[in-house]
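All protein chains but one are shown at their positions in the complex.
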Amino acid sequence: MTPARAAALAAPLALPLALLALWALAAAQIASPLFPGPGKVLMAAVQNFWIILDQMGATLRRVLIGFVLAAATMVPLGILLGRVRLLGWLFEPVIDMLATLPPPAIVPLVMLFAGTGDAAKVTMIAFAAAIPILINTFEASKVRNAMTSLVARSLHLTRWETMLRVDLPAATPMILTGVRMAVAAALLVSVTSEILLATDGIGVFLQRQQENFQIAGGLAGILAIALTGLAVNTAILRIEKGVLFWHYRNDGQS
Amino acid sequence: MTAALRLRGLVSLLFVLLVWETVSRLGIVPSRYFPGLAEIAAGAAEMIRNGELLAAEAMTLGRAVAGLVLATLIGIALAVLSDVSPFFERGFRTLTGLLQPIPPAAIVPLAIFGFGLGLKLYIFIIVMVTIWGPYLNGVAALRAVPVEQILNGRMMRMTPAQILWHIKLPAALPEIFAGIRYAAAVSLIAVVVSEMIAGRDGIGYLLVRKSFSIRIPETYALMFVTMVNGVLLAMLVNLGRRLLTGWHVKQMGYPA
Partner (left out) sequence: MQDGPILEARDLRKAFGAGAGRTTILDGISFSVREGDFVAVVGPSGCGKTTLLMALAGLQPADAGEVRFRGRQVLSPPQGLALVFQDYSRSLFPWKTALRNVTFAMRGPQGRAAKAARAEELLHAVGLGDALHKYPWQLSGGMQQRVAIARGLASESDLLLLDEPLAAVDAQTRADMQDLILDLAQRFRQTCLLVTHDVDEAVYMADKVVVLSKRPTRVATEITVGLGKARDQIATREHPDYLHARHEVLARIRAFRQPVAP
């Protein structure tokens, strides 16, 4: 029983640790500054801790502002397009097309309008985050459950009450999926814009490390991004499960 | 049904073009930043005439397809490995959580050291960011194969490898293709962003160059090209889906 439980506890870490050991071994064999081992990366992470934190802060601040701008405008717009048949009919193919645009392709275009400053970067991020939120909100509010709208009518709810208290909760799971995609797109565009339009942010840090052949520092930066992404994703999933407990119960998940 | 959809797409496209042209003519936004359709078309025509558009397009699409195919095969192989060994699955889940959220742009600078500026660089980055769709869907789908089907295989005295090849993989394929469809979009994003940063060739590079040299109609034309690429790649995946899981397409009753 105890060895089995120990194995179950070790399983999530065993493979990553084995790969880490393999990496350390290979790095020791090759012994080149272009191929640093995990120890060197850790050291670089400690050395650059405050710089990474600072640069990551700059990145995340823009991501947050851009994301909030996108969510604040696109959720209402998505609901509008989903609710007003004619508008939805007219714009759906356009939205479908925008969905195929790789978010980073926005960077050069917005640069033309808004330059390379903070405002420009926030605009790029907002634009990238807008598309998944718009699509998912639109798709979610387009669907109307015949059963629940019958129930709503039998309860004599007004149109507004129905929208707010029946349709919106039903649409939330899909909207939140869009939110998760939007955060990924925002982070991607943020890093891309920083690398291309070097000013500050974690992308600039990565670029500097590369230019100075600091591979260990670069890997430390990537690690920081990975951990941030993991933390953000976990946080969103937590919120989703908190807000949408009924949805997860229903699916028999969680 | 499909004819109606096509008509609607056409109407919608015309509507957008009309709005675009009107805004451009009215001069609400300086027309320098918002060129008319004719100007954009002229920009595109110029890039086609001097050959740079097609050369870049071949680079970009070739990389995206090659990377997607390799990522799909690796993703499925890892999914099978995870299905065979729960221990591996558990460990790889930790890695997935850590590696999946890394945006491709962050990997490019360091990857250039390891792989240079050639095809290898793009393949590496695409694989790093696109295996997750086929992998995660593959794991879920292999796990969801009805136990009766597997027991049927055992009653027919099939080996575990035969059961995998003849029963589990065909059963899992439709869901794996849903992962590939998502991966195709990600693959194109990864290529374009890598080309933008690596800065030597491809549509992404062209886009940055045209915009930095303030060739505005060309920039718009190239953005249109990246959108078309998304559609092309989705069509390619759909073709593969039809060839390999035609039965499922029919069962779901998707329009032809």
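Chains: A and B, in written order; residue numbering restarts at 1 for each.
We take it that a contact is a pair of C-beta atoms (placed from the backbone, for glycine too) under 8 Å apart; a residue touches a chain by one contact, two chains touch by 3 or more.
Please read these numbers as outputs of a predicted model, since none were measured by experiment.
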Response to the item:
Within the entire complex, the undisplayed chain is in contact with B
Response to the item:
In the whole complex, of B:Val23, B:Ala55, B:Leu98 or B:Ala171, the residue touching the missing chain would be B:Ala171
Discussion item. Touching the hidden chain in the complete assembly: which of B:Tyr33, B:Phe212 or B:Trp247 does that?
Written reply: B:Trp247
Practice prompt. May I ask which residue of B:Met156, B:Ile214 or B:Val228 touches the chain that does not appear here?
Written response: B:Met156
Worksheet, complete the sentence: Where subunit B meets the left-out chain, the residues are 146-149, 151-152, 154-158, 166-167, 170-171, 173, 245, 247-248, 250-251
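In this text, only the chains that are shown with their structure count from here on.
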Response to the item:
In the complex, subunit A touches subunit B at residues 7, 11-16, 18-19, 34, 89-94, 97-105, 107-109, 111-113, 184, 187-188, 191-192, 195-196, 202-203, 206-207, 209-210, 213, 215, 218-219, 221-222, 225-230, 232-233
Fill in: Residue numbers on subunit B that touch subunit A, as the complex places them
8-9, 11-13, 15-16, 33, 86-88, 90-95, 97-110, 112-113, 185, 188-189, 192-193, 196-197, 204, 207-208, 210-212, 214, 216, 219-220, 222-223, 226-227, 229-231, 234
